[in-house]
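Heads up, one of the protein chains got dropped from this complex, but the rest are sitting where they should.
Residue numbering begins at 1 within each chain, and the chains themselves are lettered A and B in the order written.
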Amino acid sequence: MVNPDFIINILAPSLLEGLQMTIKLIMYSAPTGLGIGIIIASGRVYGNWLLSRFCRLYIVFFRGTPLLIQLFILYYGFPTIGISFSPFTAATLGFILCSSAYHAEYIRGAIQSIKSGQILAAQSLGMSKMSAIVNIVLPQALRRAAPGCSNEIIYLIKYTSLAFMVTCIELTGAGKIVASRYFEYTAVFLAVGAIYLVMVSAATHIFHNLERKFAIPGIE
Amino acid sequence: MMIITGIVYEALPFLLQGAVTTISLVVSALFFGFIIGLPLAIGQVYGCLWVKKIINIYVWFFRGLPVLVLLFLFYYGLFSITGLNISAFLSAVLVLGLRSAAYQSQIFRGSIQSISEGQLMAASALGMNKLKAVWNIILPQALRLSIPGWSNEYPAMLTESSITYAIGVTEVLTRGSFIASRTYQPMPIYLTCAVIFLFLSYLGLKMLHILEIKFKIPGFE
Partner (left out) sequence: MEQNKELILEIKDIHKSYNGKAVLKGISFNVFKGETKVIIGPSGMGKSTLLRCINQLTVPDKGSVWLKGQEITHRDAKNINKLRQKIGFVFQDFNLFDHLTAVGNVEIALIKVKGMKKQEARNKAIFELKKVGLEKQASLYPAELSGGQKQRVSIARAFAMEPEIMLFDEPTSALDPELIGEVLSVMKELANEGVTMIVVSHEMGFAQTVADEILFLDGGKLLEAGPPEKIFCEPKYKRTKKFLSTLNELYGNVEGNKR
């Protein structure tokens, strides 16, 4: 069996350090990804021909290609044209771009499900189109998109493990380093997996409560 | 520019070989996931309490862990303990398949639950036992209802399959990174890989769409 000394003195400190990086990655990329997703979705629905086209391509590209390739392009590709990112920046950027595309697709669907009368009514009261989108359409659309967006953030939590592939040492990376040094793969990755399970379950619980808290009769 | 075009042109056959690996991986894993996922769904709806509990834990586990962690855990950990010398490709099929089974079971479960109780009662009234009724009456309907949801599993699996790079499966991205490090031209090579994935995704969705139309029955959408 696994030596308790190994767990307390070697595994736990490394995983804890990796976990901090994982949380930092999530905290930086989840809100930004959602914010950009809202902008891309609005541009897709309300933008002029060019903007709408651009947003559509953005969504297709970042949803249709593997996140890992996007990370490789950012981390290994961009330096060859003179733009270098640190591992953390490359990973965060990649997570933001990819998750924003998924958010945008959920939010676009939600925006399009809202009756056109809502904007007409806002305009009849003297609101500009921009103000109608921000004050009337988005609060409704975001509630409808909430289950999809929550799911996307839970995916993001798991996908932060790919940061390790561009040498940003987070939870999975920290585990991998310890595991190969001490040849304890099963125990280490069970421990790593347990930490992800806790994060994912906690996030599921939190989002579920948030959705309930912000629920409004008639909007689902 | 000329040099870059030349590199991409030379790398293409090598990368497309990787595409064949990617497709075999994706199709095998989806198939394996289907074989495991369908019984899981049936067990979750019709099974006794402890069967349901075990399946719930299975689903929770495989949906809660990152693909990368699962690959490391099984390939370097659990599979190597068995001493069976399971290849990276087979490990990838098994891990992605087991994981997909967890997701697929939820799609099937939703469809099964959406079919009315009356169908099962009508089957019992004709003298079918429960197993026969589920197999002959419920599943044909549930599977058709599952096609749209199931279609989403394909692009998800396709993009995830690239993560098997981490255990050295020679799919598109692994080959891409090999050429990228040899030619020092990562940008065009990885972009080519991205285009290959976009193409595979487009192709697969087209085929699934044809499948969807072929199995259409009036009254099912």
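Please note the rule applied: contacts are C-beta pairs under 8 Å (C-beta built on N, C-alpha and C of every residue); 3 or more make two chains touch, one makes a residue touch a chain.
It should be emphasised that the depicted structure is a prediction, and the values quoted were computed from it without experimental measurement.
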Visible contact partners (per top-of-document touch definition) of the missing chain: A
Omitted-chain contact residue, chosen from A:L15, A:L67 or A:A122: A:A122
Omitted-chain contact residue, chosen from A:N135, A:T167, A:S180 or A:S201: A:N135
Residues of chain A (touch criterion as defined above) contacting the omitted chain: 115, 117-118, 120-129, 131, 135-136, 139-140, 143, 216-219
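Keep this in mind: only the chains that are shown with their structure count from here on.
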Approximate Å spacing (C-alpha centroids) for the pair chain A, chain B: 22
In the complex, chain A residues that touch chain B: 60-61, 63-70, 72-73, 76-78, 80-81, 158-162, 164-165, 172, 175-176, 179-180, 185-190, 192-193, 196-197, 200-201
Chain A-facing residues of chain B, complex: 60-61, 63-70, 72-73, 76-78, 80-81, 155, 158-163, 165-166, 173, 176-177, 180, 184-187, 190-191, 193-194, 197-198, 201-202
